[in-house]
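The block underneath contains the structure these notes are about, expressed in C-alpha cells.
Yeah, one chain of the complex is gone here, protein chain that is, but the others are all in their spots.
Moving on to chain A:
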Amino acid sequence: LNAAPGRAPRQHVRFLPAPADGGATGLVPMRVPVLADHPLVRGPRFRQLKIGAGHRLDVKASGVFVLGIGHGNKLLTDLYNCHLTRVYTIGGLFGKATDDFSDTGKLVEKTTFDHITREKLERILAVIQGTNHKALLMYSNIDMKTQEAYELAVRGLIRPMGKSPPIITAIRCLQFTLPEFQLEIHCLHETQQYLRKVVHEIGLELKSSAVCTQVRRIRDGVFTLDDALLRTQWDLQNIQNAISGCQLKVKTEIERILG
C-alpha cells in the first residue's frame, strides 16, 4: 500500500529570491511544493491498519474467515446483528472417544461401530434437526399465540435475534463410509468446539463413539468459499477486488434484515 503512488504534494506560491534583469536580486513568485508534504518529511502514509475479525474460527478448524478493514469494521457489527447462519463441513470418525472430542486428544474409550448404518445416522440427524428447530422457535422470543408468529413460522423466518445458545438449523450427511462420515451443518451462534461435541454425541446416540477429524467453514453469512482468498492470494490487488465484489452483497443483506 505504501509503495503505491501517493497524493501529489500540495503546491503553493512563494516569493523566492532570484536574479532579476540588471543583476539586482528581486523576489519572483514561483510555484513550489510545500516542504511539509515531502515524502521524507511525512513518512509512510499507512503505518497501521484497523482490522477487525468476524465470527471466531479456532486453531484446529479451517475455512472462510471474515475480516473487516478500516471503515468496514462498522459493517462487521451490523452483520453480527443480522444473525445469519454459517455452514460447516464436519468430518467424523467412528470407534474412538477422546477428551476434547477431536482425533488429537487423549483417548478415553474405543468401541465397535459395525452395527451403524447410514439409515440409523440419518434418523439421529432428523431428530437433532427437529429438536433444534423447536429451540429456534422458543428462543426467538415471539408470542406463539399471535397470527404473525404463525405467518413467520410458515415462511420459516422465525430466528432468534438476540443472544441464544448454539442452534443447528439444518444438518445432513454428505458421505458415509465406515468408519468415516461427513456432515454438513447450518448453524447459528455456534463455536467449533460445540460442533465437535455434536459429533461426539451422535456417536453416543448410535451406541458407539465418534471423534471429529475436520471442521471447515464453507459459508459465513453472505461470504462463501468462492469469495474467500487463499494464502497465495493475500496481496493488495486481490484484496481490493474481493472487497469491491462483496460490497454490494453485504449492503443488500444488511438492508434486508435490519431495514
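Here is the rule we go by: a residue touches a chain if its C-beta (ideal position, glycine included) is under 8 Å from a C-beta of that chain, and two chains touch if they have at least 3 such contacts; residues count from 1.
What we mean here is this: contacts and distances are computed from a predicted model.
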item: Undepicted complex member, UniProt protein name, chosen from "NEDD8-activating enzyme E1 catalytic subunit", "RCC1-like G exchanging factor-like protein", "AP-3 complex subunit delta" or "DNA primase large subunit"; value: "RCC1-like G exchanging factor-like protein"
item: Contact residue for the chain not shown (choose from A:144, A:174, A:236 or A:258); value: A:144
item: Touch with the omitted chain, as defined above, among A:1, A:18, A:127 or A:258; value: A:127
item: Positions on chain A contacted by the hidden chain, ascending; value: 95, 107, 109-112, 114-116, 120, 123-124, 126-127, 129-131, 133-134, 137, 144-147, 149-151, 153-156, 170, 172, 186, 205-208
